[in-house]
Structures are given as C-alpha cells and as structure tokens.
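A short write-up of the structure that comes next.
The other protein chains are all here in position, but one chain of the complex has been omitted.
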Amino acid sequence: MSDSPVAVEQHGPELLHHFVDAEQQRDAASLGMWLFLATEIMFFGGMFCAYLIYRFWYYNEFAAGSRSLDIWLGTINTAVLICSSLTVALGVRAAQMGKRKLLVILLLLTIVFGFAFLGIKGVEWYDKYKEHHIPGPSFNVDDLVKAYPQIHIDQQHEQIYFSLYFAMTGLHALHMIIGVGIFAFLTYYAWKRRYTPKYYTPIEMGGLYWHFVDIIWIYLFPLLYLIDRKPLR
Amino acid sequence: MFENLPLWPVRASSGAGNVDALYIFLLALSAFMCAAIFTMILVFATKYRRRRGVEAEQIEGSSALEITWSIIPLGIFMVIFLWGAVIYFHERTPPRGASEVYVVAKQWMWKLQHQEGPREINELHVPVGRDVKLIMTSQDVIHSFYVPAFRIKQDVLPGRYSTAWFRATKPGVYHLFCSQYCGTMHSGMIGQVTVMEPAQYEAWLSGGSTTGSLAASGESLFQQLGCPTCHRSDTQGRGPNLVGVFGKPVQLEDGRTVMADENYIRESILSPSAKIVSGFKPIMPVFQGLVGEEQLNALVAYIKSLSPAPSGAAGKPGSGPTGTRLQNVKE
Amino acid sequence: MATAAVVAEREHYLNKEYGIRSWLLTTDHKRIALLYLISITFFFFVGGFFALLIRLELLTPAGDLVQADTYNKLFSMHGQVMIFFFLIPSIPAVLGNFLVPLMIGAKDLAFPRINLLSWYLYMIAGLIYIHCIVTGGVDTGWTFYTPFSTAFSNTRVIEAGIAIFVAGFSSILTGLNFVVTIHRMRAPGMTWSRLPLFIWAHYATSIIQLLGTPVLAITLLLVVFERAFNLGIFDPTRGGDPLLFQHLFWFYSHPAVYIMILPAMAVESEVVACFTRKRIFGYNFVAMSSIAIAVFGFLVWAHHMFVAGISLYAALVFSILSYLVAVPSAIKVFNWTATMYKGSISFTTPMLYAFGFIGLFTMGGLTGLFLACLGIDVHVHDTYFIIAHFHYIMVGGAVMGYLGGLHFWWPKISGRMYPEAWGRLAAMLVFVGFNLTFFPQFILGYMGMPRRYWQYPPEFQVLNVLSTAGSTVLAVGYVLPMVYFLWSMRYGKIAEDNPWGAAGLEWKTSSPPPTFNFDEEPEVTWEAYNYEQIPAPAEVPVER
Partner (left out) sequence: MSSKFYYTIWIALLCLTVITAAVSFVDLGRFNTVIALVIATFKALLVVLFFMHVKYTSEKLTKTVIVAAIFWLLLLLLLSMADYTTRLLA
C-alpha cells in the first residue's frame, strides 16, 4: 500500500524554501501527520462498521471464533506493541535531547518489537491455517462445533467472523510492516546524525504513526479475542 | 389529464395517482423556481450589463435575506418530505389479506408463482382490483422488480425476502423491468404484467395446469423432508408447533423477541441456530443448500397457511377465494 | 507541450527550466497542475469516447452496435474513468493546485513532494486502469455492487478496484496538502475572513477527500480480497449482507458528488464576482455553506438505497437529512443571483459558463429534491431520471465550472489570451448540446426506462435519438476549447498580469507567475473582492 511512508516526508535538516521559518515547517508536518491519521481512522472505520453489524447479527459465531483464538498470544502481542510504543516515546525524547546513540538503540528496539509482533501474528495465522479456519473452500469449523456444543454455530456465518479477522489483522500487520520500514529508514538517518535537538520532526512523525498502529491493535485485541471468554454453562 | 400524452407513463395501479400528484407538484415547484431564478438572471444581465462610466454598487449582503431564503425552502422541503414519506410508507406496507405471488429472480429471468399454484416466467397475470403482495428473492445477484405503470420498484436480494405490493386498476399489458444492473442480459430481463378483469382472470387461472396451491406443494414438501416428526401440531414436539406462528412475535431463547415474518421463517429453515425459540434446543439440521429457492417459497407459503388469514381482508373485492383456501389447508 | 509556446524573456515557472526531467521531477505546484491538466484531459477524452459509443448504441432500440457485454463494459468504464480519473481530480488537482498557494500568498503547497507523489499515484492508477481497459475491461457498473462484482462478473474487477484504490490515495494526498496549506501557509494579513471563496470551497472539498475516500479504499479492498482470497464479508451465501457494501460505498460516493461540485462552486464565486465587479453577496453565508455541504453531505448517503431493502425507518431518516444538504446549495444559487443585482456585468466566456452553471446546477439541484423524496424516488430510482439528474450536477455543474475556470485563469496559467469569440461559441455549444443530450432523459426516466439498458422497448426511441443528437453537439463543444487553448499557447495575445481587472492575490503577480509565485512576499491589507478599489479594464479583452 502506498499510503503510509509518504506522510513522513523526509525534510532536509535545512529549512525548505517555501516555508518562512522552522516552526511553520514543523507545524505543517505535524498537522499533515494528524490529518493522515484521521484518514487512517476512517480506513479502519469501514472494517469496524462491518464488524459491528455482523457481531450484532451473528453473535454466536463471533463468540466461538473469538474463543478459537489464542488469548495468550494475543495478550503477549498487545504487551509487545505497548513496549514498542514505550521505546518510540523514549526515542522521541532522546532525539529531543540529542542523545544519538540512545536514539539509535531505541529505534532498533522498536524494530525488534515490531518483528516480534509480526512473528507472533504469523504463528497465530499458521495455527488458523492448520485448523482450516481460513475462509474459502477448505474452511471447516467442525472442531469448534465439537468444542463448544453450547454455542450454536452456523458454519457459513462463522466464515464472516474469520473473514473480518483476517482482513483486520492483515491490514494491521501491513501497517506494522510499513512502520518497520519507516523505522529502518529513521534508524539509518539517526545513525548518520541527521537529527538534532532542533530538527527531529521525522522521528516525531514516525512516532505518531507507530503509536496510531498501536492504538488500532489496542481496539482489535478486545474486539477479536475477548468477545466471549466467560465459562460456558 | 396526462393519460393520453405520449410522454407520460400509464397509470395502472391504485398508488400511481398519488405518485403522479406529488410529481406534478414538484414539477410545478421546480418550474416556478427555475422561472424565478432565470428571470432574475436575465433581467439583471440586461439591466446591469456593463456600461461606460457606470460602476457596480457594492452590497455587503443581508442576514435577514439569507435567513429568509434558507427557512422558506426548508419549510417547503419538509412538506415534500412528509408527502413523499406518506406515499412511501403506503408503498412499503402491504395491506393484510393481499394475495401473494412468490418471485424468484435469476440471471436473467423472473420466475413467479401464485399462491394458487400457477407458475409463470417473465409474465404475471393479475386481476383488476385485487391487492397483490410480491415476496421476492434472488438466486444470484441483486435484481430489481420494476413496473413503471404501477410506480413500484423494489430491489430483489439474494439470501432474503423483500416485498412489494400493488393493486392494479386498469386492464392492460405493462412492462416489467429489471432495474438493478445484473450482468450481461440485464436489459433482456424484462417481462410483462397482464392486468385482467376478475372474470377473465378466474378463467385464466382455471385454464392452466392444476398443480395445486403453493401451500399444498409446501405441505407435501414439509412431509417429504420429515419436518412433522418434530414440528407436530400439538405441544409435544421437539420443535415448536408451527400452527399460528406466522405474523406473531416469537420469544427467543436469548431473551429477544422477533416478529415471525417471511424472512424469519426463511432464516429458521436455512440457518435454524440463528434464532432459537425459547424452550427449544438447537437440534434442527441446516437446510442451506438442501432446498432451492422455489421449494423454500413453498415451505414458507405452507407455514404461513397454518396461521389463520386475517379478517381484515374485508372490503377488498376479489381477495375472497384465496382467503378461504388458506384456511382450508390449516387443519 | 506547454514549454514550446513560451517566448517571453522574463523568467517564470514555464521557462525557468526546460526538458522532460524538469517536468517529471518538479515540485512546483504550478507545473504539477499542468501535469494533471494533461493527464486528466486524456482521461476526459477516453471517458467521452465511451460516452459517445454508449449514445450511438442507444440510437436504436435493438442492441445492434456492440455486444451486450461490451455495452456493459462501456458504461462501467465511462463512469469509473469520468468520476475517478477526471471529475474528482479535475478542479482541485488542476485549478486548485495552481491557485491555492497563489490565492493565499504562499510560495508553494505545504508538501511539494507529496504533491508530486500524488500525481505519480494518479498516473500509476491511470496506467493500471488503462491496462484493465485494453485487456478486457470491467463490467460492474461504476458502483461495484456486490455480489455481482465479487462472485459473478468475469471481468477484471480486481485490477479496476486496485486502480481506483490507488487513485483514492492520490486524492487523499491532494486534500491533505490543501488543508495543511490553507492552515499553515497563508501570507501575513490573509485572515480566514479575507480568504477567497475559492479557498473556502476547496477547504470543504479537502475535508471530504480526507474523511470519505479512505472508506471507499477499504471497501474496494474488501471486494478485491473477496475475489482474490475468498474472504466473505459481503457474500450472501455465507450470511453476508450485500447492502453493507452499498452503505460503505455510498458513505464515500455520495460526498464524492460534493468533491466534484464544491470546487465548481468555488470557481463560480470567483468568476461571478469578477464579471459583475462586485463583492459576492453574503460572503459569510457562501463560505459557511461550503462547510455545511461538506458536513451534511456525509449524513445522507442511504438516499441511494431507498428501494434497496433498507429499513423503513432508516429511509425516513435519510430522506429528511437529504433535504438539509439542499439548503446550503440553494443559498449559494440565491447569493450568486443576488450578486448580479446592481453589478456591472460583462459577458466573457468564463461568465457565460457561469450563467450556464447556475442554470444547469439549479435544474440538477431541483431534480435532486425529487430523488430525496421517498415517494418519487421509488419510481425514478435506477432510471434515466437519475442519469439526467447527476449529469446536470456533474457535467452541467462540475464540468461547466471546470471549463469556466480554465478560461478564467488561462491567461495566468499560460500567459496568453484564448480567442474570445471561439470561447463564447464553445460555451454556447456546450450549453445547448448538454441540454439536448440530457433533458430528454428526465422524461425517459419518468416514463420508466431503466438505466444501464443495452436494448430498450421501442417507445423510448424518439427521446433517445434526441439525446444522441445532443451528445454530438456536446462533443464538438468539448473539442473546441482543447484546440484553441493549444493554439493560443503559441499564437494567443500576450496576457497582462490582470487582464480581467480581478481581485485576488493570484492577479497581483505576473502572468505566468514566477517559480516562487511572488517576487516579494505579499502582505494582505484588504478584504476579499475589493472591486471598488480595482480599476475595470477599459474593455473586455478580446483576441484580435
């Protein structure tokens, strides 16, 4: 997807010709980034809308599908992303204070957390693949029907839950991949001493993007994993 | 007055006149607005065209004027809204006791079945003066049932029923169009609605092959599929007793209450676990893929026939015979 | 192509550098505007070609010119090309790109490189779409309704979907750039209440682009996923709701109508003010009505679904909300008309387009009342009445606005005057041809002719013949400006800096402007449309 990296346009450390001063340049970048995040909210919003309607219609299937996900991996992944948000926040602070080495380390840590998240996500997807829970001709949830006899599951409707699951986590993961790419870029330039306490807008903007992707996951986690975990009667 | 104008569609249903009246009102309103604005522009353009030595007069604007020309249109709009809403409400609420025609749309034909039994393809015969309710579904993509002479249109969706109704008022042959784009031969998915005098219609009805009523074929299908083992007509069955269910609210296991309409019955056959009736277990097998749309229609018609026809059908001439027939099936 | 015509010695954005690289790697908003101009003109003629074939096919009731499948592809691709590759970018990406920084006194847009990227995204989308066209095309209608698009169409839906997805991001980035520019880059003294109405309308447009387009993007992406990876979000056989697609689609696509029409209104405000030599009547109301249209425009989408099977109550809600958005549109028309009162009106080509715009937009807007009205919509939905209505808005409104604006600012863009007589002739041809093409379609629609019909019952033929006849006149009206604009770049009279005697910062710099727009940073000390302080030109400049 072509949407994300562009919003963190790499301004040169020097003031670009069409701005009056550095403050105007920074304010423009910040507003631009926030507007971009607003469009991202609407982008995921379309899927949230579909989710809301189908959860309202097919609550049982959503409950069963949610139970079939690994809550441990989900929780760990949430924690991983929160840790990455911390390193990003600390990284922006390091950039502000001109601590170059610390900045590079924190950026690298963020990337590591990013990969950890994607790796765990990959494991979860692979499990779904093994269980034939990927929508399509080979989709089969007999295992869920057997495991949760108390929940009335319609196999067809169950596909809707998993379609949404894969669409939402897939697009979230795509955003993560883009984020890792952006951070690789930022790390390189941080290493190259491009950022100073006076000019670290790209770090800040990249950070905003990363936090946003974290927030999306903060919502995806309860919406997908925690629909219905209470003991079955 | 527009009946004989070639640029105006025929009015052949009880609702068409209402739609035309509102349309003429809107046309008059629009013509007036256009005339007013265009006249003003023309007058200003001639009167204030550029002349040497004459400067434009700078006028800031006027809040009073702005509010006036916001509020007055809004008031008119609300009148239009209400008028249109009344017509729409009327169009979307089929009168009780209407005779029913089940419609199955597929690429690219209309399959219709009267509750009395006769099947038609791309043709619909109806008598003058009888309320006809269409219960429609699609086998593939979205279609739309459109009869311009009746001013009715309703999209026909796969996976659920949508309904429309009309009362024809004028004998004749009218276009039936598919108005929702549905693929290659979208423009070939047309048919005709033949409106006949009641006597002629009865003759037409008895002239066709006697397959028995739709409800009757639904009943035999009901037997064939083994439904009566659980859905018994007493309270001892493992499934709910279906007598008198249709048209009444149903208490569900999860506490919700839903109206037992055509879509509810349809869903309960295809995906029984979606809405479990309070006090019953989800043991019914799924019939998705096992019964075709037309069989489903027959089953729905049968289950509807188990509920007494509403007595509100009085005062609608021509709806008599079907009402009694339905009640006969019941026992 | 634009570089060849320039002979003046003074350095400006066109002659500063030459060569293909200086254009393809430019970050100058004015050059990017010209890149857009060339590319959307190309797509306009592609879409126009499809339209002509459609009209020719409909000359006779039988489907005799092309196959049914071909016809279905023609109207689908006509819609998609015209909407996503011409109308959406037309005024914002060409005139907006050129004028927004000039009008607010900035050197460039806030993100010049993103601006260029947005053009490249548009070109990538365009190339994917052209590939889609030449390898078989797409037949879903421009609306991609499921389940036809996901499970039944055998054409290149995925490719078309991805092309429009990418084009959407181009549109988002343009909107983002405008909002940031308008917030951050205004010259000293250029307060919000001094902004030209052109800027207000573009600001409103950008809001829609930012908040609506992503929803279209995700919706099309889900359709693509459904075709490519067997996901089942809209699939009725798996319990999905085809109406959900329509909700999401129209959440963008109804406001998208305002993406097309608001910028045209932007142009009209400037043109009407200039050629009546007056401040626009009720500046505040016209400015706020743009914002109101952008906001209310998001509340009305399901009026496209009154017969689709939505609930009765939802239909009532969306119908009443639809009337809300009609009020600010009406305010604009009344204010333009009132501006002419006691003005000093000259009948130049842009003004003729403005007259045409007001007339056609009024008719399009009034017929919109018919469609928002539940009782009438049931009958006319999905008929030629709708076709006529939205062509009155999009062609009668948006394209007239675009052409009017192009004439109005052509001296600024190219530094040359276009031939006025030819301009007036083309404006008249467009107006007459347009009405001849689309007015009969209102009647056809009420008579019941459904849209997207390849063959039709013979009683509809007379009106269809009229319509086809009109479309040929319209085509001539559209080709003419392209010819004389090209001609004027070499042979046109050299334009003065402010040939119309217009207010606005863009006329205070030279024609064509220098690369950084102003030789000295402007400081604004006057209100918008201060026509009492600007001398009118001795005569309306006419070529030769």
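Think of it as A, B and C in the order they're written, each chain with its own count starting at 1.
Everything that follows uses one rule, which is that a contact is a pair of C-beta atoms (placed from the backbone, for glycine too) under 8 Å apart; a residue touches a chain by one contact, two chains touch by 3 or more.
Predicted model, so just to flag it, every value in this text is computed and none were measured.
The hidden chain makes contact, of the residues A:Cys83, A:Val104, A:Val145 or A:Ile177, with A:Cys83. Although one chain is not drawn, the whole complex shows that of A:Leu16, A:Cys49, A:Leu103 or A:Ile182 it is A:Cys49 that touches it.
Only one of C:Val66, C:Leu312 or C:Leu480 touches the absent chain when the whole complex is considered: C:Leu312. Among C:Tyr13, C:Phe178 or C:Phe251, only C:Phe251 touches the chain that is left out of the view. With the whole complex as reference, residues 27, 30-31, 34-35, 37-38, 41-42, 45-46, 48-49, 52-53, 56-57, 71, 74-75, 78-79, 82-83, 85-86, 88-90, 93, 207-208, 211-212, 214-215, 218-219, 221-223, 225-231 of subunit A touch the missing chain. One chain is missing from the display, and on subunit C it is touched by residues 183, 211, 215, 243-244, 247, 251, 298-299, 301-302, 310-314, 317-318.
In this text, only the chains that are shown with their structure count from here on.
Two chains share more touching C-beta pairs than any other pair, namely B-C.
Taking the mean of the C-alpha atoms as each chain's centre, subunit B and subunit C sit 37 Å apart.
Those residues of subunit C in touch with two or more other chains are numbered 237, 239. In subunit B, the residues that touch at least two other chains are 271.
Contact residues on subunit B toward subunit C in their complex (touch as defined above): 6-9, 18-19, 22-23, 26, 29-30, 33-34, 37-38, 40-41, 44-45, 48-51, 54-62, 65-66, 69-70, 73-74, 77-78, 80-81, 83-89, 91-92, 107, 140-142, 144, 146, 148-149, 151-155, 157-160, 162, 175, 177-188, 190, 271. Of all the residues in subunit A, the ones that touch subunit B in their complex are 58, 60, 152-157.
Subunit A meets subunit C in the complex at residues 2-3, 6-7, 9, 16-18, 24, 27-28, 31-32, 35-36, 38-40, 42-47, 49-50, 53-54, 57-58, 135-137, 154, 156-157, 159-160, 163-164, 166-167, 171.
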